[in-house]
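With one protein chain withheld, the remaining protein chains of the complex are depicted in position.
Letters A and B mark the chains as written, and numbering starts fresh at 1 in each.
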Amino acid sequence: MGRDKNTLLRKFHQARWDEEIILEMSVPGERGILVPRAEEGIRAEIGEGVSVLGNLRRKVPPALPEVNQMRINRHYMRLSQETLGTDVNIDISQGTCTMKYSPKFQEHLAARHPGMTEIHPLQDEDTIQGILEMYYKLEQFLKEISGMDYFCFQPGGGAHGVFTNVSIVRAYHKSRGDKERTEAITTMFSHPCDAATPRTAGYKVVTLMPDENGYPDLQAMKAALSERTAGIFITNPEDTGIYNPRIDEYVKAAHDVGALCSYDQANANGMLGIARAIEAGFDLCQFNIHKTFSAPHGCMGPAMGAHGVKAELAKFLPVPRVEFDGKRYYLDYNRPESIGRVRSFYGNAPIVMRAYAWIMQHGAEGLREVAECSVLNNNYIEKKIREVPGVVVRYAKGKRRLEQVRYSWEKLKEDTGVGTEDVMRRMGDFGLQHYWTSHHPWVVPEPFTLEPCESYSKDDIDEYVAVIRQISKEAYEDPEFVKNSPYNLPVHKVLAPSIDETERIAVTWRQYKKKKGVK
Amino acid sequence: MKKLGVIVNPVAGIGGRVGLKGSDGIEIVLKAKELGAQPESPMRAVDALKIVSNVKDSIEVITYPYEMGEEECQEAGFNPKVIGSIFRGETTPGDTKKAAEEMVKNRIDLLLFAGGDGTARDIYNSVGYKVPVLGIPAGVKIHSAVFAVTPRSAGEVAVMFLRDRLINIREAEVMDIDEDAFRSGAVTSKLYGYLRVPEESRYVQSVKTGGIIAEKEALAGIAADVIDKMDDDDCYFIIGPGTTTRVIMDSLRINNTLLGVDIVSNRQLIASDVSENQLIDLIKGHRTKIVVTVIGGQGHLFGRGNQQLSPKVIREVGIKNIIVIATKEKLAALSGRPLLVDTGDEGLNKELSGYIRVTTGFEDYVIYKVGY
Partner (left out) sequence: MRRERSLSSRFIDFISGRYQINNEIGGKVMDENKIVYPYIPNSVPEIKAQMLKEVEASEIMDLYIEIPEHLKYKRKLNIPEPISDEYSIRRHIESLLNKNKNCSEYLNFMGASCAQHFVPAVCDEINGRGEFLTAYVGESYADHGKWQALFEYGSLMGELLDMDILSCPLYDGTQAAATSLRMACRCTGRKEVLLPKSINQEVLMVVRNYLQGPTKPQVDIQMIDFDTKTGLLDIKDLKKKISSKTASVFIENPGYLGCIETQAEEIGKITHKNGAEFIVYTDPISLGMIAPPSQYGATFACGDFHPLGIHMQCGGGQGGFIATHDDMKYIAEFKDLMFGLTETLEEGEYGFGEVLFDRTSYGSREKGKEFTGTSTGLWAITVAVYLSLMGPKGMVEIGQTIMQKAQYAARQISKIEGVNLLFNTPFFKEFVINFSMAGKSVRKINKALLEYKIFGGKDISDEFPQFGQSALYCVTEIVTKEDIDKLVNALREINK
């Protein structure tokens, strides 16, 4: 009964409901919900109220499906069963995503307490002191954790946080009348948003390739820096899990040419209380609250990129800021040099609440424990994964990595023809989420990146490793079997997952019907 | 039903095990056999073909007699159609060329060949771009990019291609090695031509990525970036060989010399396929820039196909007027090894080494190391 005690493998099978698309379930006349109607008194006074629309009135109602409520509930429940969230699997697979446990009491308050759900952001400040207090206090916590002087919670995601930092760097140089700063520097192993966001902001982007040891080349950095450099935007430790011990030299080199340094701390989980942005000399930093600070990932959001800056850059921060005058909390919109806004209102308040609660529950020692255990977990899994036949680990030979590692199946591919995408699909058959490979281009061939953050136990890690080992074994014994996986999941292998021919593009049901000639 | 053409160069690589470099030329082959050498490429071909035999019921195989493919196909489980005629035990490059030609006439969908650079050259000379080609590595020296990494992966890519799945066709370099020089220890190769080679398409898992520029777009961006610099009326641009530089010429709608050097100015063609001397003459008195890309698997900027860009030319233009272009994919494939320059002039090589800015997209650059 249950997971095999020796092999640690499960006879997992995910729900496979073969659900149609909701629009195929329509029964003319069925209602999913009845909506409030205008009262008699209102109708008497106003009438039907819609003739004012003239020919802007919609002539044909939208072709939404007509389905009864129970069926709709059943449909989406089934789809949820066909989704392997962190709640149901040992989610070590999604490297750089830090899939940690989101404490349920936080989730219940965020979703159910009217003091959070029924709040309008423009309410009189006196009526939202609780929310503003959490904003203010969370800011103080993150200031301490990073060493920065000010924080802002407006961005809706990590990349958005980096973009906001880029906007601040841009405003800084503009305010000094410097028209030469047209370039931004990043590294190949940083998150792609560290290149994409400066590009969006109009900068030319210079990328540094990793040297033979996996570090971005410092000499190359110096060759790239000039008076045209506005800023450097890097992630450290990088997505390979390797910490660059000379990071402060990079920062110094950038400062020497008058550039600012922005620290993408998407990979902060192993560093809480251990190392901070300020000591390395950074001017700006960014945390993914939905990664390190326990907010759930929600099928790709909602999320938050909390970004911090040193004092001299504070005047450029987006409006409004949450301030405290000793007695009450208030919103400050009077910031003439601000870059303006990157989003409506002042950020994802429920996420602020979760981060606040999580930090309050852990305290300084707890945060330290988070960091230490995530690094210990990673070193533990690394040792075991390295022993799996077919695995190769490039770079940083003999050096310790922090909270994640990028591995490679290049030997497996050479020996058996089974590559990382095949193994990735097969993972699901054991009840584990498909691991994440790497950003593009794949500098490390046949990559996979694992991150066993502190939420996972030794037993969880052992089970995970057992599955990887099993799939490697299968690859050597019967490569075709692995290549045609998955078998126990809601669907089978997709024939051509890159849809790049015009005829095959079907991003909505109506587009699909048109292309297939379905009525 | 898809048609697969199979050609095996039975003597490719025969010299390797007995210490002879290369195997072109009947004298070398005989000497190798005297030394007791056994042919390697037939075995490699069989390895690849065994993988392909998984789909043998849905394809037709056409090949040449005896050891040029017939035996290998049969050993792998096929019942191939055999065309042409050879003298068993005395195959020549001429046979390879003829085989390729006849297979193209037979309307094959893919040509799979086992051999080395020499075989690749022979195939290029007769097939050109007419049909996709994939090499099973079986020779001593592999400098051309038309080969799969292993015989097995050649088989796998062939299967995917024949099944119409996940396949890109890219242009891959065929390199020409100077045989005599090679035997006396000097390695000089140069770009000989391009073949169309199928390659496994990467399923780009970009759920987490953002702002990633696809390769085609990157190439268009590179061209745009360079062309933007051409607004200076007086400046001459020397465009080196390669498929990346070709994109610039295509964007300007100018006929491109794929393997040669062209000169462009003010977005117009000045001269086509020029030699070193012509270059020296033409660029006199003009501000000039050289645009080069990465040639060959070792990542050469100079010395493997653009010898017209001699030390004299480079010095005349000036080192700081060299524009290097390449996609990030190309650079990533070097796995951290530096780009190389081999101009023939030690001093110049030294000056060229260090760090350069490579244009990898529109206003998108990589700083990369250059060595020699």
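By our rule, a contact is a pair of C-beta atoms (placed from the backbone, for glycine too) under 8 Å apart; a residue touches a chain by one contact, two chains touch by 3 or more.
Just so it is clear, the structure is predicted and the values come from calculations on it, not from any experiment.
Chemist: Touch as defined at the start, partner being the missing chain; which of A:Met99, A:Ile185, A:Met209 or A:Val391 qualifies?
Modeler: A:Met99
Chemist: One chain is left out of this view; which of A:Ile92, A:Ile185 or A:Val342 touches it in the full complex?
Modeler: A:Val342
Chemist: Which listed residue (A:Tyr150, A:Phe324, A:Tyr476 or A:Tyr512) would be found touching the missing chain in the intact complex?
Modeler: A:Tyr512
Assume only the chains that are shown with their structure count from here on.
Chemist: Rounded to a whole Å, what is the gap between the Cα centroids of chain A and chain B?
Modeler: Centres of chain A and chain B (C-alpha means) sit 40 Å apart.
Chemist: Which bits of chain B are touching chain A when the two form their complex?
Modeler: Where chain B meets chain A, its residues are 51, 149-150, 152-153, 156, 165-166, 201-212, 328-329, 331-332, 335-336, 354-355, 357, 360, 363-369.
Chemist: Mind pulling up the chain A residues that touch chain B in the complex?
Modeler: 96-97, 159, 188, 192-193, 195-197, 199-200, 203-212, 217, 219-221, 223-224, 300, 414, 417, 421, 436-437, 439-443, 495-498
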